[in-house]
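The complex is shown incomplete by one protein chain, all other protein chains being positioned as in the whole.
Right after this comes chain A.
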Amino acid sequence: MRNLTLRSVLLGLAAPVGALVFAALLCAGILAVTGHSPVDTVDAMSASAQRPRTLVNSLNTAVSYYLSAVAVAIGFRMKLFNIGVDGQYRMAALLAAALAGAAFMEGVPPVLRVTMTVLASMLVGAAWAGIAALLKVTRGVSEVISTIMLNAIATYLVSYLNNPARLAEVNPGSNDVKTPDITAGGQVPGFEVTGSSSKVYGLVFLAVLVGFLYWFVLSRTRFGFELKATGLSESAAVASGVSVKKMVVISMLLSGAVAGLVGIPELLGASHSYSLNFPAGVGFIGIAVALLGRNHPIGMAVAALLWGFLFNTANSLDTAGVPREIVDIMQGVIVLSVVVAYELVRRYRVRAEQHAVGHALGRTKTAEEVSA
């Protein structure tokens, strides 16, 4: 972390704030053109924001978005693109749900049972990501391609396994298919919030812990340094004794393990089973959140909360007569404009720093050395 000056803080905020304002203006324009009132939309969203339930749901959604973003960011730090978080967390959630809901888990003490579930999800996520890592280091297959393909395979594998003939059962009274319910001993109770029918996930702390570990490992350990070095310059890392292949495998496994956690707060805190209705696509949202949060542990938390909030207020737009798709548009515009804005700020920073160095050294030294 660099020296915190007012200027550097302002520069850091310039890009995301600018992108948000730009996206808001653009969405207002789109609403106006399509004959909806931007003012009504803001009213509807802020009315919904005042309901505790919306806030609780936003926080819960943000928890899984955040975990997904951290999983993506681990790869991003060394220019490794794990597009497969989506497949990794769905595989992990399904298998962890099947394990936690299995009859033989009844007798296991609650703490051990939850720990086993969490570890199982991490193992499954890491294993699924590990396939892409192995393909990359042994056969040179781009992880972008392999993880996308593994997502598709995961989709089919999950529907194959999530079947009454295999791991699942039919939800009584519906045509939904789900794994057996996790009984009370395997659940993680949430926190009541007055005025809200939903509870805050107990595993919100898991996200905080993962965020802290992410920060600590990346900025305080040798491994984190080597990860960053590999991302900045692979050739310099190799010359410095870093085994890039080893880094690819380790970071992909770590990314996959965190990806495995994405569905767990929801699974153990609310749904208690993996069903056809289990949230999908969170892996891709994680990419957007990581981009918006610049792979920074706090930045990604803010971005995840924003995304969670937008997602949960979208429901209230329908009642206000505004198409809820405006939220998707807004999210898309934010991501696109934030990427552009970050790059502009980055270039400006590099130039400003070189100027500062040139100014501090170039002129004064030159004059003095010449006269000497």
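The criterion applied here is as follows: a residue touches a chain if its C-beta (ideal position, glycine included) is under 8 Å from a C-beta of that chain, and two chains touch if they have at least 3 such contacts; residues count from 1.
Criterion: contacts and distances are computed from a predicted model.
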Checklist entry - So which of "Nucleoside ABC transporter ATP-binding protein", "RsbT co-antagonist protein RsbR", "Pyruvate dehydrogenase E1 component subunit alpha" or "3-oxoacyl-[acyl-carrier-protein] synthase 1" is the UniProt name of the chain that got left out? => result "Nucleoside ABC transporter ATP-binding protein"
Checklist outcome for this item: Missing-chain contact among A:115, A:142, A:197 or A:233 belongs to A:233
Item to check | Contacting the left-out chain in the complete assembly, out of A:243, A:275 or A:315 | outcome: A:243
Item to check | Touch list for chain A against the chain that is not drawn | outcome: 2-3, 219-226, 228-229, 232-233, 235-236, 238-243, 350-351, 353-363, 365-367, 369-370
